[in-house]
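All protein chains but one are shown at their positions in the complex.
Per-chain residue numbering starts at 1, and chain names A, B, C, D and E are given in the order in which the chains are listed.
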C-alpha cells in the first residue's frame, strides 16, 4: 500500500483541474469557499483541520479523511492528538466508523513518510 | 421559544435517568465512554466540544447540536469562534445543514441567558 | 406526553390514506411491498421487526422507531430484549443515536399502556 | 396544522436575517451560492427545484422538503409531477423516507392554499 | 482507468442475475419497481434520471452515480446540463460530495466513449 497516498494525490489534483476547466462557475466558487473554511481565523488552522477530519470520519468518506489527515500532519499535529479526535468520531459515529479508522491508521505512517521526504 | 432549552435539559436528564435505571449494563458503559471522550487530554476540552458540535451539525441532530453548544458556551467559547465552526460544518455538510444552523442560532442566545442566570 | 402515541397513529393513518388515494400506483406498490417485508417467513416476524427497529434507530427516524417499537411490543417482545437491540443500534450508530434512544424509552411505557387498554 | 407553513416561513425568514447579520462572511457567501444553484440555466428552474426536492427527501430534511415544495408549486408544477418525484425519492431512499412523504403530503394543500391567497 | 466502466457493467449484470436467481420474490419485485420509477411519465425520463443522479450524489454512492450518468448520457443530456445537476448536488450535500464528483468527472468521458462505439 506504500504508494496509495501518492496515487490519491495525483488523482485528486488531476480531477480538480478537470473540474475547474469544465467551465461551471458555481462549482468553482464552491471549491474556493471550501478552501477558505480551513484558514486561520478566530479558530486556529489546526482546530479547523481537526473539525474537517472528524466531520469526514462521521460522514465516512475515506478520501476526505485522508486529505484532512494530510493537512493535520502538515500543520504539526501529533498522533496522540489525532487519536483523541478519532475517538470523538468513533463515539459520535459508532462502530460503522471503524473501517474508516482502520484506513486512517493505515494512511498515517504513509502520509508522515511522504511529508518527511 | 424562550423556555425551549429548559425543556430540552429536563427531558434529557429525566430520560438519561430512565435509561441508566433500565438495568442494561452495556448501554450504561457506552454512556460513560461517551462522556469521557470530551475530557481535557492532549486536545483541549474546548477543541473536543467543537469536534462534537461539528460532528452533530453534519449528522444533523438538533438535540446533539444544542447539547454541544451548551458545553462550548460553558467552556467560554465566543460566538465568532462558534460561527467559524458552523461554517466548516456548512461547507462539509452542505445546505441540508442550514435548518439545523437556524436552530443553532436560535438556541445561542437562549443558552447564554440560561448560563448567565 | 401521554397522548403522543395516539397522535402519531392518527396522523400516520390519515396520511397513509391520503397517499394511497393520490392515485400514484408505484408509491402504492412500494407501500405494499414494505408491509410484506415484515411477515413471518424463514425469519420470524419478531426477528424482522427487530431488524426494522435497529435499522430505524441507526438511520435515526423517530417515527419509524415508534412504529417498529409498537410492532415489537404487539408481538410480545420483552423490554430486556428491546434494550439489547437498542444496544446494538447504539454501538453501530454511535452517540448520535442517543436522542432517539431517549425518545424510544419515552414511548415504551406509552405504547404498552395503549396496547393493554 | 393549517398555520404550520406560515410559522415555518416566519422562523426561516427571521433566522436567515439573524444568520446574515452575524457578520460571518463565509456563511453569507454560502447562502448566496445556494440560492444561485436553482436559477434557470441549461436546466430549467422547475427541474432544478425538483432536484432540490428529491435530494431533500432522500436526505430526510422536512424543512428542506417544505421549502422546495413551495418553490415547485410556485413555479407551476402539478401534483402528479410532484408524486412522480416523490416516487423516485421513495425508491432511492427507501421506507425510511415515508414519514417525510407523509409530511410532504400534509404540506401540499397548505402550501397551495397559502399561494392562492 | 479506461476499462472501469466496462468492469462496472459486467459486475452489475452478473450480480443482478445472481440476485434474481436467488429465488427471493420480494427482492425481485423491488428491483422491478425500481426500474419503473425512471420511465417517462408526467415527468420526462431525462428529468427522472437527473433526479436519480442527484439523489445518488448526495447519498454518495459511486456505483449509483455511474449508472445514472450512463442513463443520462444515453438519453442525450449534455455535459453542461450534467454540471448544473452536479452543482445542485454539491450545494445540497456539501464538500463531502467532492470525491464522488471527481469520480463522476472521471467516468463522464469513459461513458461517452463506450456509448459512441
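Rule of thumb we're sticking to: a contact is a pair of C-beta atoms (placed from the backbone, for glycine too) under 8 Å apart; a residue touches a chain by one contact, two chains touch by 3 or more.
Since we're looking at a predicted model, the values are computed, not measured.
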item: Contact set of the excluded chain (shown chains only); value: A, B, C, D, E
item: Interface with the unshown chain - residue positions in chain D; value: 58, 90-97
item: Touch list for chain A against the chain that is not drawn; value: 60, 79-80, 83-84, 86-87, 90-91, 95-96, 98-99, 101-103, 105-106
item: Touch list for chain C against the chain that is not drawn; value: 33-34, 37-38, 41-43, 47-48, 50-52, 54-56, 58-59, 64, 78, 80-81, 84-85, 87-89, 91-93
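Please note the rule applied: only the chains that are shown with their structure count from here on.
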item: From chain C, the most remote chain by mean C-alpha position; value: A
item: Centre-to-centre distance between chain C and chain B (centres being mean Cα positions), rounded to whole Å; value: 27
item: Averaged-CA centre spacing for the pair chain B and chain A, given as whole angstrom; value: 24
item: Overlap residues in chain E, where contacts from two or more other chains coincide; value: 33, 37, 58, 80, 84, 87, 90-93, 95-96
item: Category of the chain touch graph - line, ring, star, complete, other; value: complete
